[in-house]
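Pasting in a structure now, in structure tokens, and then I'll have a few things to ask.
All protein chains but one are shown in place.
Labels A, B, C, D and E are assigned to the chains in the order they are written; within every chain, residues are numbered from 1.
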Amino acid sequence: MCATPVRPSGRAADQMRPISLETGVNKYAEGSCLARFGDTHVLCLASVDDRVPSWMKGRGRGWVTAGYGMLPRATDDRGDREAARGRQSGRTQEIQRLIGRSLRAVTRLEALGEVQIKLDCDVLQADGGTRTAAITGAYVALAQACRHLQAIGRVKAWPLADPVAAISCGIVRGQPVLDLDYAEDSSADADANFVLTGSGGLIEVQATAEGAVFQESELLALLALARKGVGELNALQARALGEDA
Amino acid sequence: MCATPVRPSGRAADQMRPISLETGVNKYAEGSCLARFGDTHVLCLASVDDRVPSWMKGRGRGWVTAGYGMLPRATDDRGDREAARGRQSGRTQEIQRLIGRSLRAVTRLEALGEVQIKLDCDVLQADGGTRTAAITGAYVALAQACRHLQAIGRVKAWPLADPVAAISCGIVRGQPVLDLDYAEDSSADADANFVLTGSGGLIEVQATAEGAVFQESELLALLALARKGVGELNALQARALGEDA
Amino acid sequence: MCATPVRPSGRAADQMRPISLETGVNKYAEGSCLARFGDTHVLCLASVDDRVPSWMKGRGRGWVTAGYGMLPRATDDRGDREAARGRQSGRTQEIQRLIGRSLRAVTRLEALGEVQIKLDCDVLQADGGTRTAAITGAYVALAQACRHLQAIGRVKAWPLADPVAAISCGIVRGQPVLDLDYAEDSSADADANFVLTGSGGLIEVQATAEGAVFQESELLALLALARKGVGELNALQARALGEDA
Amino acid sequence: MCATPVRPSGRAADQMRPISLETGVNKYAEGSCLARFGDTHVLCLASVDDRVPSWMKGRGRGWVTAGYGMLPRATDDRGDREAARGRQSGRTQEIQRLIGRSLRAVTRLEALGEVQIKLDCDVLQADGGTRTAAITGAYVALAQACRHLQAIGRVKAWPLADPVAAISCGIVRGQPVLDLDYAEDSSADADANFVLTGSGGLIEVQATAEGAVFQESELLALLALARKGVGELNALQARALGEDA
Amino acid sequence: MCATPVRPSGRAADQMRPISLETGVNKYAEGSCLARFGDTHVLCLASVDDRVPSWMKGRGRGWVTAGYGMLPRATDDRGDREAARGRQSGRTQEIQRLIGRSLRAVTRLEALGEVQIKLDCDVLQADGGTRTAAITGAYVALAQACRHLQAIGRVKAWPLADPVAAISCGIVRGQPVLDLDYAEDSSADADANFVLTGSGGLIEVQATAEGAVFQESELLALLALARKGVGELNALQARALGEDA
Partner (left out) sequence: MCATPVRPSGRAADQMRPISLETGVNKYAEGSCLARFGDTHVLCLASVDDRVPSWMKGRGRGWVTAGYGMLPRATDDRGDREAARGRQSGRTQEIQRLIGRSLRAVTRLEALGEVQIKLDCDVLQADGGTRTAAITGAYVALAQACRHLQAIGRVKAWPLADPVAAISCGIVRGQPVLDLDYAEDSSADADANFVLTGSGGLIEVQATAEGAVFQESELLALLALARKGVGELNALQARALGEDA
């Protein structure tokens, strides 16, 4: 991987921003994690709900779902308050569907029993990569909620099959780089979000040409970068969950 | 004022929760303050907008307005995400109207010129008194935004006439107490929110019987408590703004 | 109280507009009252519903709730039809919450049994003070509905603890005055709405600085005016209900 | 026409309910008429607006439009408040389109100039025939608003070509009857609404089979009844407008 | 009837456009018909639903309801996508109510049993007369769905009392003409939609003056034209259903 500091931030091509995953950030939620990817800050809370959606009742299986929101001044240009506007944007809905799908992919829903875990990911400050920070932090909150369910005897077998984390990559001025900030994201020729498991499996790949088409070799270069980043994120997740001893 | 520790929290009747007003909590907003009243945490951001609402154009005066929201798991019972439900509740709208009115009451709108300042107050965690924490923190954010406008030469005369802060009081088990937390709020016979200026003027009084009617003497006792609390809040606001030297 | 005729209407400071509370104005409703405070006309109807809201079922207690609306040309400037716009304004919701809270404060909900009384207050013409006229008229409609429930044997013990009425006051050109009309309301330095019981208890106090802050002494002067006004309203309510013999 | 008293109300087949058209019922509107068809009471207000809809600007022609609403307890079964539900029903929209179309049909829009007249028809109490009462009363309000525009010199030539009124008819237990009340309306085999001009022209015919199909001869019998009723309504309109001397 | 070719299309006054009713156009629906009236193309699908609306449960009767929509570019001027705008227009709701009412008028709801048939009429291309094409095609789809219910033993007695079809007529340049296309519709002095049964009964008559009032004689001339058209439509319906042998 190249290390010439061509990125606005001075980062190496394969270098992520400073990442922190802070737990214990809400007194009510069964799991909580404030995920910071540089200046992107996403509050991820897990709430346990005894009722599954009505279409799932009586099947003995659980459900994991996600909500996503962005505070109006999370970005430099203050946006509308979505609740005041009366509808969530397509982007918001797309992201909350992605978060829910990604976390469900590592959850054994039968092991949960008829319990629903709602993951609320709210962006306090945005500087690119909010959806990947949300997935990474939501996994920590989800794991805490599962521990809580285990502690109170509500679940027996551990319901999570594998850790999950996500990172964005992109082609910026011809070069594949890891963990785009907003300045890079808006000038990238292509960007991609990868959701990967701890054991290296792919859960979701979303790659999009922004200004120019991209090639298969570039997709593979981005995936290689993502593997490196997710490896580091998995380590931080384990530490946040106190599993790293 | 009585000091027998009958409150669930062990606080004296005229004792507020630990309060902190932390500034510099958002990299984009022209003013920002995280107001913590015990376990109630409200993020207050001020955004400067060059455009006033269309009905105000051409009058040479500014405007101050407020938005309010609560994260779904800010409370023990997870609420709906208002944006997903498609409308703000009556309570939400009532509070954002109150915040806007309170801040406008200390702003000389002609001094602002044709500039709008939007105050976004988002409750990260709630334990009673979110609207009073919001007003108190929003004043700090508003003052910072005014300094910014002064620094860039956009306003000449200082547009704020007086500091403003707010606090709740209530009659709990027969006794007037200051700064209700959620446990007290839900068992109070009456509660009241007071918005007061630094020089002791009244901006808003909202007193409501919850289980029993209340008397004029009780209203006055609550007001006296509120004056004590607002005095302390004004000192914290000045310190947060670096005015206390 | 002062009697110098400085008010646009020529009224004395402590003089209400001509008030009438006309009953029997709807052939279907279990209670009905057209409350006229000068040119402010509010149609108040009480509807008995056998079903309480779902969150109250099985508790053996009743509920009282309120709706509020304003016809598009109730005011000089024709407003939008809220149903066409697709949402109720914040002001509308704030008022209907106030009306419901005020009437519930004098209702013994256990005495009602599992019955809901809905109070619909629709402003046919507005000239200031619509919320206070609505509360005053809604009490008459509510009392009629309670009589109806008693007559059909649905409630045994009388469910209303005390009459309730409401009036606005304000500081206009430096002078406290009673029962603001629209012209006074829009030029007042401060205005206040008081909801009081027949025995003198306070249910709700809402006082707001409009152009200048107000002082404690002024709040007390407004409350004294309100007591005088509510006394007269209680007498008119009793007469409307045929209780004045 | 038959006179055997088979109708629940005891009316003859060709007899309308007691009708009154009361003007001067709103202090702000440029035209106002409370139309009472028996127990159906519709408040019809005309508001003059200097702005035509944007798609009509610059054509030198005016516009007439209508809004319709029903108070929640206008009927025996209390309905939802449409503004709270967040949308107007199909029935509401259908009726307001009919009212607007009917009144435009007698208005010379070029004579109005670029002025819009909004007709708000709000049902205070309903007992069948609300749309026909609304059209009949709206004509009176519209004519008053046109006089106002003439008085202030805003229109020169009288903009109304002909009076317009409307009435419902139906086949009830095999017999054609005039001006259905709610009891008849809900048991009719067919019902029809006719909007006719003072000179006998047809503006709108809406005839609907409810339980059984109907025949051409029956349609003609209903139209004959409607002509009789509209003749009487035109006389009442003229009287309400002071034109009957 | 006149045959002078004064119509833009060159059609005789009593001549319909080329009509086709094509069945088998959807692999899922229990009944399907693509109704083409010239360039007006409406896809009519019938869906059987085991659940009647909640207010009908337990009565042993079925229900027939209709939805209507128009693709955004069905017309020359592209319209809004109603789902994106967030509400159906008044016109859309009016038409779907008409379609439902018309089909219910020929259905013996008790013969259906507790089954609901939903008729979805979606306009792929519009050139006038969409509602009449929708009713005509929906009858074919409804009849197919009834056959399906009979085939699976869900209904015993044939639930349809009579065929139903609809056609528009209008006064164009003084002459009554049959089956208006869009060019005629927008220049007509009056237009009318007739919904008639196979045995000649009237289900719905909707006649509207557009530029000038119309007379009773004209209404009758339009009805005569409609009878001719509906006769032809009934024959095409029978052929589409394979009943014409």
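Convention: a contact is a pair of C-beta atoms (placed from the backbone, for glycine too) under 8 Å apart; a residue touches a chain by one contact, two chains touch by 3 or more.
These numbers come from a predicted model, not from an experiment.
Asks: What are the shown chains that the left-out chain touches?
Replies: Computed over the complete complex, the missing chain touches A, E.
Asks: Just one of E:Thr92, E:Gln150, E:Gln175 or E:Gln215 touches the chain that is missing; which is it?
Replies: E:Thr92
Asks: In the complete assembly, which of E:Met16, E:Leu43 or E:Leu219 touches the absent chain?
Replies: Counting the whole complex, the residue in contact with the absent chain is E:Leu43.
Asks: Among A:Thr23, A:Ser47 or A:Gln96, single out the residue that touches the unshown chain.
Replies: A:Gln96
Asks: Hey, which of A:Thr75, A:Gln150 or A:Gln206 is the one touching the hidden chain?
Replies: Residue touching the chain left out of view: A:Gln206.
Asks: Can you list where chain A touches the absent chain?
Replies: Against the left-out chain, chain A lists 87-91, 93-94, 96-97, 101, 105, 162, 192, 197, 199, 201-209, 212-216, 219-220, 223.
Asks: Touching residues of chain E against the unshown chain: what are they?
Replies: 26-29, 39, 43, 45, 47, 49, 67, 69, 71-76, 78, 81-88, 92, 118, 120, 122, 124-125, 127
Assume only the chains that are shown with their structure count from here on.
Asks: Stepping chain to touching chain, what's the minimum from chain B to chain E?
Replies: Minimum step count, chain B to chain E: 3.
Asks: Using C-alpha centres only, name the chain that sits farthest from chain A.
Replies: Following the centroid criterion, the farthest chain would be D.
Asks: State, to the nearest whole Å, the distance from the C-alpha centre of chain C to the C-alpha centre of chain E.
Replies: 51
Asks: Starting from the mean Cα coordinates of chain B and chain C, work out the distance between those two points in Å.
Replies: 28
Asks: Can you list every residue of chain B that touches 2 or more other chains, as numbers and ranges?
Replies: Answer for chain B, listing residues that touch two or more other chains: 86-88.
Asks: Can you tell me, using the touch rule above, whether these chains form a line, ring, star, complete graph or other shape?
Replies: Graph shape, chains as nodes and touching pairs as edges: a line.
Asks: Let me make sure I understand the interfaces: which chain pairs count as touching?
Replies: Every pair of chains meeting the touch criterion: A-B, B-C, C-D, D-E.
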